[in-house]
Structures are given as structure tokens and as C-alpha cells.
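What you see is the complex with one protein chain gone and the rest in place.
Going in written order, the chains are labelled A, B and C, and every chain counts its residues from 1.
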Amino acid sequence: MDNFDSYALFLLVVIPMAGAVVVMLIPGALKQQIRWVSSAFALSALLVSFYVFWAYDHEAGGFQFQRTWDWLAMPGTGPLSDKAITLALGIDGIAAPMILLTGIVMFTGVLISWKIADRNKEFFVLYQLLLSGVFGVFVSLDLFFFFFFYELAVLPMYLLIGVWGSSSEFPTFSRAKEYGAMKLMIFLVAGSVLIWIAIMAIFVESGIGSFNLLELQNVTFSDNFQRVFFPFLMVGFGVLAGLWPFHTWSPDGHVAAPTAVSMVHAGVLMKLGAFGIIRVGILLMPEGAQDWMPVLIGLGTVNVLYGAWSALGQTDLKYVIGYSSVSHMGYVLMGIATLNSLGVTGAVLQMLSHGLMTALFFAVVGVVYDKTHTRDINVLEGLSKRMGFTAVLFAIAGFASLGLPGLSGFVAELLVFLGLFQTYPILGVLGIIGAAITAVYILRLMAKVFFGPLGERWQDETDASGLERFSTLILAGFILLVGLFPFPFIRVINTGVLEILQKFPEAG
Amino acid sequence: MMVEPSLVLFYLASAITLGGALGVVMTRNIVYASFALLAAMMGVAGVFLLVFAEFLALVQILIYGGAVVIVLLFALMLTRLEDFQNLTDHRQWPIAAVISIGLFALLVTAIVTTSVRTTEPQSIDFETLGETLFTQWAIPFEVASLVLLVALIGSIVLVRTDGDRD
Amino acid sequence: MNNNFLLLMPEFLVTGLAFLVLTADFFLRGDRKNFLPYLAVLGLIGALTFTLIDQWDRVDHLYEGLILIDGYALFFKAFFLVLGVIVVLSSVEYVKRNLDNPGEYYGILIFTIVGMMLMAASGELLTAYISLELLSFGLYVLVSFDRYGAKSNEAGTKYILLGAFSSALMLYGISQVYGLLGTTRFDGIAEALSATPDISPGVLVGLVLIIAGLGFKVASVPFHMWAPDAYEGAPIPVTAYLAVGSKAAAFALVLRFFVEALMPAVGDWQMIIVIMAALTMTVGNLVALAQSNLKRLLAYSSIGHVGYLLMGVAALAAVGDDGRVQLQLSHLASNGLMLHLVAYGVTNMAVFLGIAVVYNATGKDDIANLAGLSRRAPFLSAVMAVSFFSLAGLPIFAGFVSKFYLFNAVALQGLLWLAGLAIFTSLISLYYYLNVVRQIYIEDAPDPTPISMPKLTVGVMGVLFLAIIFLGVYPVPLMEAIQHASDALMSSESPIGLSQGLR
Partner (left out) sequence: MIELAHLQILSAGLFAIGTYGVLARRSAVLILMSIELMLNAVNINLVGYAAFVDFDEATRSFGQVLVIFVITIAAAELALAIAIILRLYRNRSTVNVDEIDLMKW
């Protein structure tokens, strides 16, 4: 299998892309075939991602599955300029669980999108292109391709939301899906403007003529440089991670998006932001990171509290989930900002956990919306009587979200809090207050929408279809798995985290 | 100190040139403008003569006097002349004036501050001129003939009438 | 003086082709005139093949550097010939439907290609100027070719007036260079410039005027006013040609002129170009936001792209702390510039071809006319969306790689802020491109009848589509060709070479 190993990561990027090409070649009228082909590609990507996660050797640590293909030379820029831009792939303990997450969400997303009938060919082409970009970011060890895939993951969003999304009507105002799509695109690309500038600055400053992260991490950038350019990365990636005050695209975008896209976007794409901060920001500019961490941790705290507080006031199911994502990403940012092993490991585990949980949330809300054609909390009442399965699944996601022991959220948040108490105990308290608010809105929501008396209008609703049950069960299963057996995951994540933290002699 | 006759003639030619030029950009009547242009061109030809560029003076008179101005007048005759009797300028002409005065000042400054090694004015005989044109500069010459050809074809295509559609 | 005129064979061939097309027009009647474009295409492909075989790796010159034969010229000649083929093919349908006199149309088009080829090869200002005029004259005619369309005439009038004005500026500059440096050959200028520690005000004024004249030709702010009008009024294939061909040719000339003639005076012009580039990309992209006509939108967007290209010119050299000109990274800037030219060219051709199809079907070219296009013509819509994304600089398309490379080259020369501004303005451009994509994909079509496309158009679009993606995913072969061209431009073995004593 040596041979396969060296291609595994490449396959992860290529499978969805090939899926997009194959679907593109199928005539648009063969809707059923398109679905089957897409799910076949998604399943194979899932299998490969399983394999990669399983075969990652946490004892050896470091970057594994490495493979490098030469791409473009930029002669004259430095000693390594013959291989300035290479397609260098490799994963460490942080990327491995993210790949697993992506595989799962991608596959379940395809199943959830089975019902899409209008132009489903274009949908699956764009969807798979998006996922190809996501995989690409997690496996790239070259800044050019990192950025390439990062942009690729943003590119299809506009059409995915604009064409297949839904507009929201509120009593006082309405949010067209085009608005959500445009806002999301502009915010995310504005973020990548900062990233791009930082990447160029890194390349110029390093003077080695290479975009390869493994080469660049041996370069020591001056303190001043790090201080100036770390915020570019922090804010640039932070936009995608939902960093307050740049988060406003997130609820609007997620609400407007079709179910599967919300799942991928909240579940995986937002993680790219946090992943980028670790992979590029902390790896290359540790001093800058240290200088700016108080700011990041402060903003992360605001994220947690503000997101939870906003979620409290929402009447639209998807907006609740959208703001809860903002709140939960706050834990990730806080965890990263602790810069200690517990906190960062917790943050990465929270990325995994929140990815699964939000995907499940959006999938379930999608089911509810499909049946009832509304997402208004004031109207939906007591659905568990008619949609028992859906209600249970929502409860699992909800409990994971408020950190019930035995589910993934608990372990992750616990680690983050432990990390926080080592560094900023007060903020740890604030984080726990955030978790308490989360409990309030999640429980209130469940009580009202699912477990209250059954509303008149919903007498004739039916429960989720077989396909929906299957896909949501996969997600729920993993939430339980991570919650009950977190150690295999923590083990892998921890190896990656420790390596990065070696950059900080005094912390760690 | 004696004022040299050539210098007097030069001032005269310059006056005609600049006067004609001012006429072109000031007058409200397009026919007057054409004649002012003709005067300016003749003034330029005079300047050429004064610095021993006889051939160029000849070309100047033939092409501008004989061709350009005639073409302009013919073109005007093809239109209703009353459209061109009372021409007005852009309202932002003062800006244009400022720009061109600034340009003039800039050019004069550059002229004054740039030193050039000069000699007595010398003429160039026709033979050298022809030889240079047709040997060293043969390629631009041929390309120029293509340019003329394109202009010719273009003018014909554009002006030709198809009867029914005009 | 021993001149091998066979070196000009490619130009002779293309000129001959133009005459052939013009003559054939007399002998063909009615429908048979439809053969003309195919004759032109065959001829251009023949000339391309001949050029590649004949001038591969050949380094030579005519008349002591009036015309240079080197890898740089070859690269652009090949590019222009390929471009010519694409433009002719994109014109077929449009000309058949909308214009009279196909013979003159294609004939003049081919003459302009000769002009472009000579521009890339000239090593002297007069030759460059005359070649530029050959191109410009052809374009003046082509822009006004829609004789009965008032818009076309109007565009032609504005274009020729401003074109003539810019020629006058440039000629005044050339006269200054001639008078004060005593030569107009690029190597001679470089030598004269490096001979003195400071360039005289007279020469500086001359150079500024030449730059201004060239600025008009490439439609750089503040010399851009003609471009939107000319773009909107011209027949669509001509607009495409204007946007891609004339711009590429002008930059081919600009690049050679700056590298081979002006390099010693880099400290004197760099700031001018930097400011022009910054203004051009900002104004172009901001004004594009307000457009409702697609051709006008693309005009302003192409002004924005000129800003990026000018940035490449500005980054050709850096002045070190010791006041010496540093050239180690020059080839990166010229590589980036050429790469972006090609990527931009391919992409823009696809866009304009799409607009031509829509125009042929609906008779309009407003952005709103694209509403619901994705249901009327899925393939066309996909190609157009891909092109807009490529113009905005998103992966996996050509525009991403070229922008990344070019902006990086600029950053490497110490102009990080300029590269940052460029990235920011391309964010702005994303907004208006997305608005077009929105019309295509999200809005509903008022008239949902499918648009049928001739097979030829589908084929050309397909090729452009694949090219956009191929260049975005694997630009390595093109980059090698470009590197070759850059080396020819910068190497000391080139016919005139980079002048030795840089101060």
C-alpha cells in the first residue's frame, strides 16, 4: 500500500474534481444517474478519507502521506526558486480529523441533496468542486495551492446559494438569497485579499523563493514583520472562521443556502478559517501569534457571547443555528488563542465536533423545512408527535451543542475550558456563561418546536425519508463516537498540536 | 547691432504660423478656420525654407496647401455649411487654456534648461535625403505605404453609398 | 549593409494574405463570400506554422536593429497569429449578419495583424510608430465598420480623434528623443541614457510624452476616455480585438521599449508608471460598478486590467539603496505581464464571443439581456461564467495563476502596497462580475426560447473554455515559452541586448 499512500491525498482532491467533470458530461435530463454518480464519488472520497485518518500514524507524528509534484519555477527569487510553486501534499495530526470530517459531511450532503430536482447537474458539479477545494486546503503544504484551494472552496458558493438557496421573509424585512450569496462572497473574498497580501509578503520576506510551508517554517521572520502581518492572516482567515465583527455574512449566508451547502459551509468551510490560522499563521509567525493572541482571544470571547445572545433572540430556525455556529466557532478561536496543548487540542476537536453537529443541525432543519415549509419557531409546535425520528436527531445535535457529557461537544469544550483556565481564567468563566446561554436557547427551542403540544397545522406531517434518516444517522453516530471514545481522536490531534507548539519555548 | 534679415523673416513666418494657429482654435466659422490653417501651414513652410529644408518646405506647401486644406474644404462642401457657421467651444475651455499654457511653460522650461551642442544650420541635399529614406528607412517606408493603403480602403468602404440605404 | 529580407517572410506572408483576401472578394459573388474568413484562417495558420518553423531559435536583426528577430518577437508573433485566427472565427457569424463588405473587413483585419507583428519586432521608435499606426488605422476603420450604425460612427470618430491626438503627443516625444539623444534606436537610447548621470529635462519631457501617447493606446487612466465609447460602439468582434489584440500589441511594444531603451533611466519613470497603474486599476474597476451595458462594463474592466499590466511594467526594475538599477527580478515582471496578457486575452475572447452570440439572438448587449441565459443556452452560460470568474482571478481558471504570478513579481520588487491595491481592486471587480453571473444564472428569462449556436461558435468557445482551465491548472508549458521570450528580451546576446553600463 506504499504506493497508494503516496497518492491518497492527491486522490482526495481529484475524486471530487473528477466527479464534477463526470457529472458535467452527463446530459442534464438524466437526473437519477447524476445523483448516483455523485454519491459514488462522494462515497469513494469518504472511504479514502477514512483510510487516511485510520492510517495516520500518531506515534510517528509529523507530516505523513507526503508527496510533491513540481509545478512552476520563479527563477531568481531565491535558492529554492526552481521549485517555487509545488503541489506539495501532506497531513499532520490536525489535518487528519478535518479530512475525515470533510469526507463524512460531503457524503451526507450528497444524500441530503437527493431531492434537488431543478438543475441538479449544475448543483452537483459545483458542490463537488467546492469539496475538492476543501480537501485541497486541508492537504496542501504549499502556500500557493493552499490559497488556490481556499479560493476554489469559496468560488462555487455564490451560485450554490443564489440558484438553489431560499430567501427569507420576515415581518419587517426580507433577505433575498442573492443578498446572502453576495454578502458571503464579498466578505470571504475580502478576507482572502488580506491572506493573499500576507502570502506575498511572506514570500518576499523569506527570500528563499519557495512557497513550500515546510521550507518556510525554517525561516525566522523578524519580530516586526510578524507583528505587522500576523493580523492579516488572523483577520483574513478569521472572516471565514466567523470571527466577530466579521461574522455577519455567516448567518445570512447559511440561512440563504440550500441544506447541503449550509452543512458543508458551517460544518467544514468555517473550519478552513481556523485551520488556516493554525497552519499558516501560527506555524510561520509564532511571535506575531503570541503578540496578537490577547486580541484573538478577546474577539473569540465576544464571538461566544454575542453569537449565543443573538441566537437567543432569533425566531428563524436556521438563524438560530447560524448564530450558534458563530458562538461555537468562538470556542475554537479561544482555544487556538490559548496557545497551550490542552486549549489548541480542544479547539481542533471542537472543529471536528462542531462540524458534525452543525451538519446534523442543518440536515434536520432542512428536513423540517421541507415538510412544513416554514422555519418560524413561533409557528412550529410539537413536531415530535409526528416526526419522532427527526426530533431525536435534533436533540442529539442540540445536546452535543450545549455540551452534554457523552457527546462530542462536551470533550471539546472541556478541553478548551481547561486550556483557558491555564491562561485566562476569567475568560474561561465567560466561556462557560456562553455555554449556559447555549443551553437556554437550545432547550427552549427543543421544547417549543419538538416537544411541546402538537400544533394544529402539523397534524398530517410525516417523518424523514429513509435517505434522510440514513444520512443523519451517520452524522449522529459520529457525534456519539467522538463523545464516547474521544481518545483516538485526541491522540492524533495532540501529536499535531504539540509539534506546532514547539515553536513556543516558554508556552507549550 | 544689426538685425539680420533672416531673423526678421523668421519672426514674420512665426507670426504667420502662430497667428494662423490661434485663428484655427479661436474662430467661430469653419471656413475661416480652414484658411487660418492654410496660413499657419504656409508659415511653417517659410520656417523650413529659412533653415535650409527646401525639400520639406515644398512638401509642406504641396501636401498641406494642395491636399489637406482642399480635402477639408471639399468635406465641408458635402455638408450643410450653415451647421458650421457659429461654432462654440466646450464650456470647460478655461481648463483647456490652463492645461495648454502649463504645457507651453513646461516645454519652454525644458528647452531653456537643456543644453544642446549646436552648429551652423546646414542643409541636406536631396540625394542624401533620398538615399537615407530608401535604404536605411526602407522598412518603415514600406509599412507606411500599407498604412496609406488601409486608409484608402477604409475611406472608400466608409464613404461609399449603397443607394438604397442612404 | 547586408540585409536578409527573408527574415521578414512572416510579415510578407501575412501581407500577401491580406491582398489575397481583398482580391478574392472581387471574384466571389453572394454566398461564396462566406469562404473569405476560412481563407483568412487557413492563411493565418499557414503563416503561423511557417513563422514557428522559420524563426525558432533564430536571433538576428535588420538594418542594425530596426527590426529584431528573437524569441520575444516570435512569442508575440505566434500569439497575434493565433489571436487573429480566433478573431476571424468569432467574426464569421457577426459579419454575416450585421456588416457589409466582408472582404474589406477581413483584409483590414489581417493588415492590422501585420502591424502588431511588426510592433513586437521593432527595435526603433520610427518603425514602432509606423507599425502602431498600421494597427491603429485598421482599428479606426474596423471600429466604424458598422456604417449605418450611428453608435459605430460615433465610436470611430472619438477613437480616431483621440488616437491622432495621442500620436501627436508621441511624435513630439520622439522628436525630442531624436534631437537630444541623436538616435531613436532602443539600444542607442539606452546607451545615451546611461552615458550621463542625469537625464536632461528635454529628454524627460520627451519620454513623458511618449509614455502619455502609449498610455492612450493602452487606455490607461488618465488617457482612457476613448475606450468605453469605442468599445461600446464598435462591432462586437472588433471590440474583442480592441480589448485583446491592440492591447497586447501595445504592451509588446511597451515592454520592449522599457526594457531595451529606458532601463537605465528607471528611477525617472518608475514613479510615473506606478501612479498610472494605481490610478488605472482603481478608476477602471470603480467606474465599472456603475455600468449597465455589457460592452462598457468590459471596457472599464479591461481598463482595470491595464492597471495590472502597467504594474508589471513598473516592476521591471528596482533601484537599490546604492542607487544602482537592479535587474535580477526583471524577468519575473515581464513573465507575469506576458502571462497575464495571454490569460486575459483568452478569457476576454470567450466573453466577447458569448456577447456576440447573445447579440445575434436578441439584438441587444445590455447586462440585463443576459437574464436567464443559463436556461436558454447552458453551455454558453457556463463558458461565460467561467470567463467572468477567470477575469475576477478565481481558481481553477487562467486569471488566478496569472494574477498571482504578476502580483507576486510586483511585490518582490518592493511594491507590496501596489500589489495589495491590485488585489483589493480585483475584489471590487468580483462584485460586478458576480452581478453579471447573477443575471445569467439566478434571474428568470423573460423569453425562455433556447438560443441556438452555430457549430463553429460552439467549437471556438469550447477551445477557449478548455484553454482557460488548462492555463489555470497547468500553465507550465506556456510559462516555459514566456520564459524563453523574457530571456530573449533581457539576454545580452539578443541583437541589441541590455545595454552594458547601467548607472
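Following the convention adopted for this analysis, a contact is a pair of C-beta atoms (placed from the backbone, for glycine too) under 8 Å apart; a residue touches a chain by one contact, two chains touch by 3 or more.
Nothing here was measured: the structure is a model prediction, and the numbers come from that model.
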*Where does the absent chain make contact, in terms of the chains shown?*
B, C
*Sole residue of C:F79, C:F137 or C:Y405 that reaches the chain not shown, by the stated touch rule*: C:F137
*Out of C:I160, C:L207 or C:L337, point to the residue that touches the absent chain in the complete complex.*
C:I160
*Among C:L39, C:V82 or C:L171, single out the residue that touches the unshown chain.*
C:L171
*Go through subunit B and note every residue touching the omitted chain.*
4, 6-7, 10, 14, 17-18, 21-22, 24-25, 30, 33-34, 37, 40-41, 44, 47-48, 50-53, 55-56, 59-60, 63-64, 67-68, 71-72, 75-76, 78-79, 83-84, 87-90, 92-93, 95-97, 99-101, 103-104, 107-108, 111-112, 116-119, 121-124, 128-129, 132-133, 136-137, 140-141, 144, 147-148, 151-152, 154-155, 158-159, 166
*List the subunit C residues touching the unshown chain?*
126, 129-130, 133, 137, 140-141, 144, 147-151, 153-158, 160-161, 164-165, 167-169, 171-172, 174-176, 178-180, 182-184, 228-229, 232-233, 287, 290-291, 296
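Basically, only the chains that are shown with their structure count from here on.
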*Would you identify the chain whose C-alpha centroid lies closest to the centroid of all protein C-alpha atoms displayed?*
C
*Taking mean CA positions as centres, which chain lies farthest from subunit A?*
B
*Mind checking the centre-to-centre distance between subunit B and subunit C? Centres are C-alpha means, answer in whole Å.*
31
_Residues of subunit C touching at least two other chains_ = none
_subunit A residues counted as touching two or more neighbouring chains_ = none
_For the subunit C and subunit B complex, residues of the former touching the latter_ = 1, 8, 15, 22, 62-63, 66-67, 100-101, 104, 107-108, 111-112, 114-115, 118, 126-127, 130-131, 133-134, 137-138, 140-141, 144-145, 147-148, 179-180, 200-205
*State the interface residues of subunit B toward subunit C in the complex, per the touch definition above.*
106-107, 109-111, 113-116, 135-140, 143-144, 146-147, 149-151, 153-154, 157-158, 162, 165
*Contact set on subunit A toward subunit C in their complex*: 28, 71-77, 119, 122, 133, 144, 147-149, 151-152, 154-155, 158-159, 162-163, 178, 182, 185-186, 189-190, 193, 196-197, 200-201, 203-204
